[in-house]
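For this view, one protein chain was removed and the others were kept in their places.
Labels for the chains are A and B, by order of writing; each one numbers its residues from 1.
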Amino acid sequence: MSPVLEVRDLAVSFGTREGAVRAVDGVSLTVKRGEVLGLVGESGSGKSVTGLSIMGLIDAPGRITAGSIKFEGRELVGLPEKELRTLRGRRIAMIFQDPMTTLNPVLRVDTQMIEAIRAHEAVSEKAARDRAARALARVGIPSPEERLQSYPHQFSGGMRQRVAIAIALLHGPALLVADEPTTALDVTIQAQILAEVQQLCAETGTALVWVTHDLAVVAGLADRIAVMYAGRIVEDGPVDGVLDSPRHPYTAGLIGSVPSRNRRGSPLAQIPGMTPSLANLPPGCAFAPRCPRADAACRIEAPPLLAETGGRAFRCIHPLTAEGVAA
Amino acid sequence: MTQALPHDLGPAAAEPIRAERGESLLRRRLSAYFDTPLAFVGAGLLVLLLVVAIAAPWIAPQNPYDLAQLDIMDGRLAPGEKAAAGFTYYLGTDEQGRDMLSAILYGLRISLFVGVVSTLFACTIGASIGVAAAYAGGKVESFVMRVVDLQLSFPAILIALVLLAVWGRGIDKVIIALVIVQWAYYARTVRGSALVERGREYIEAARCLALPRSRIVFRHLLPNCLPPLIVVATVQVAHAIALEATLSFLGVGVPVTEPSLGLLIKNGYDYLLSGKYWISTYPGVALVIAIVAINLVGDRLRDVLNPRLSR
C-alpha cells in the first residue's frame, strides 16, 4: 500500500536578523493509510514547523529550502497556493494546541463550520448546517443544533477542541496533523479527546500525525514514533520498539524523565543542560553537549541516519543496546 | 488634532538609566538616531528652521511690522513681482504690501516659540504631577487620574477655544491655554512608566536608604521615566504648533500685531477665492514643513529610545 504522506529530506529555514536559522533540517517521515505517527520533541525541536510544512502553512520569514513532501503521491512543495488550498481542510486537516484561540471568538460556531464545508463543496446552507450538526454530534457534543448557534467562548476548553476536531474531520481527510491538541486541557479531558480522535480516525481511515512533547501521550496512541531534536529526527521506529529499547541517548533520556509507577521512589532521570539555540548549533551531533555517551568523535560530524531491522532508524554513533536503558 | 498620543508607546524603560552611564548611553542613542536617512533629513530641517526663526530679524528682507517699510501700492503682488522700489517679492505680498517671505520668517519665529515654550511648561508640570501621583498611589493617584481622564475625554481644541474666548487674544494667553490642554498627556504618559518603575528594585533600595520622598520621586523615579516622555514631548511640540495655528485661524489665538503662521493663513483666507493663493499657501507650507520635520525626529526618537522596539 502506498503511503499517504512521504516527507523526504525536508529543510525549513527562518530568516532572522542574525541570518537564516534552520528550524527543520533533513527530516524524512512516512505515514501509511490509517497509521498514527507520534512526532515527539521539546519546544523548538522543529516538530510544529514540520507539521505546518505538511499543511503548506509556513509563512515568511520561514521558507521550505529543500526536500519534498508527497501527499497521496502528489508533490506539495512548490504547489501553487490555490491548489494547496483545495487540499487543505479537505484531504489534509490540522488542529492546534490552544482550543481557546483556534476558533474565531467573534463568529458563531455554525458560521465557522459551514464556511469550512462550503469552502470545498457547493452545497446549500441548509445541507451544510445539517452536516455540521451531525459532525458535532459525532464528537460527543450534546444538542448540536442549539450549540451551533453558540459563540466559542460559551464552550469549555475541551468542548472547543472537540469543535475544532469536528471541523477538521468534516471532509473525512486522508491525514490529520494534530499539533499538541491536548496540552492545554485537563488530564481527564485529555484522555477522552485522545480516545475520540483515535476512534474517529480509525472509522474514516484517516492517518494521524500527532505532534507532542509528551511521550506518555504517544505511548498509548501511536503506531510509530519519530523523535526530533534540534530540527533533526534522531530516532524513528515502531512505538513498542522505541519505547522498550531506545537507541538514541536522547530518546532514552526522554523516557527516563517520564514518571512511572514502576520506578516510584527512585529519583527522576533528567537530561542535563538546555536545548541548544538553533542559531548556533554545535558542530557534530547537536545532542553531544548534553549526552552522557558522547566522545570526541560525536563533536566532529553530524551522525547520519542509520537504519536498522524492524523499520527502525537512529542518528547516533554510540547507540544504546537493549540493556542500555536499565543502566 | 492634539489627541494623537503614540499608541504604540508603552512604558518603555526596561533598563534603569544611571547617572554615570548617562553620557555613553546618550552617545549610543545619538548614533543610533542617525541610522536612517529620513531621520537625518528631519533633524536637518528642524535645525534649519530653528536657525531661520531665531535669525529672522537679521535675515528677513524687510521688517514686516514696521509700517514705514510697507508700501500699500505693493499690495497683493504675486510671487516674483518687483516692488516699486526695485525689490523682488519672492513669495508675493499681502493686502498691505507686506513681503510674505519676511512675514513667514517672523511668523515661524512666533509659532515655534509658542509651540516649544508651551510644551516645556506642560511637560514639566504634567510630568511632575504624573510621577508624584504614581509614587503617592492610593486616593491621590486615582483623583489625579480621574481629572486627567475627564480632561482628555474632551477635545483639546474645544477647551482651548473656550479659554481663549474668555481671556481674549495674546501670546501669553495662548501659551497658558496650550499648557492647560496638554499637561494631562504628560501626566498620563509619565504615570504609565512610573507605575512600572515604581515596582523595581532600585526604588525599593532608595526607600530602604530612607531617602527623602521628593528625592526618590524626582531624582530616581522621574529620570527613568524620561525616554517615553521625550518622545511624547517632541511630537507634542508639533501638535502644539498645529493647535496654535488652528486657534489663530479661528481668530482667538495670537494678536494681529504678532501674527503667527496660523494668523497669516487666516489673513490670506479672504483672498483665496479670488485666486490670490500665495497669502495663505506659503505660510501653510512653512507650517507643514515644521510639523513634518518635528514628526520625523519624534518618530525616529521613538524607535531609538524604546528598548522594547530595539530588540
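As a convention for this text, contacts are C-beta pairs under 8 Å (C-beta built on N, C-alpha and C of every residue); 3 or more make two chains touch, one makes a residue touch a chain.
Operating definition for what follows: contacts and distances are computed from a predicted model.
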Hidden subunit of the complex - UniProt protein name among "Protein-export membrane protein SecF", "ATP synthase epsilon chain", "ABC transporter permease" or "Alpha-D-ribose 1-methylphosphonate 5-phosphate C-P lyase": "ABC transporter permease"
Neighbouring shown chains of the undisplayed chain, as defined at the top: A, B
Sole residue of A:Val27, A:Leu87 or A:Ala226 that reaches the chain not shown, by the stated touch rule: A:Leu87
Candidate in contact with the missing chain, chosen from A:Thr16, A:Ser43 or A:Thr101: A:Thr101
Given B:Ala206, B:Ala245 or B:Val304, the one touching the chain that is not displayed: B:Ala245
For subunit B, residues in touch with the removed chain: 1, 3-4, 7-8, 150, 153-155, 157-158, 161-163, 165-168, 235, 238-239, 242, 245-246, 249-252, 262, 265, 269, 272-273, 275, 277, 280-281, 284, 287-288, 291-292, 295, 299
Residues belonging to subunit A that touch the chain removed from view: 55, 57, 85-90, 93-98, 101-107, 111-112, 115-116, 119-120, 151, 153-154, 164, 167-168
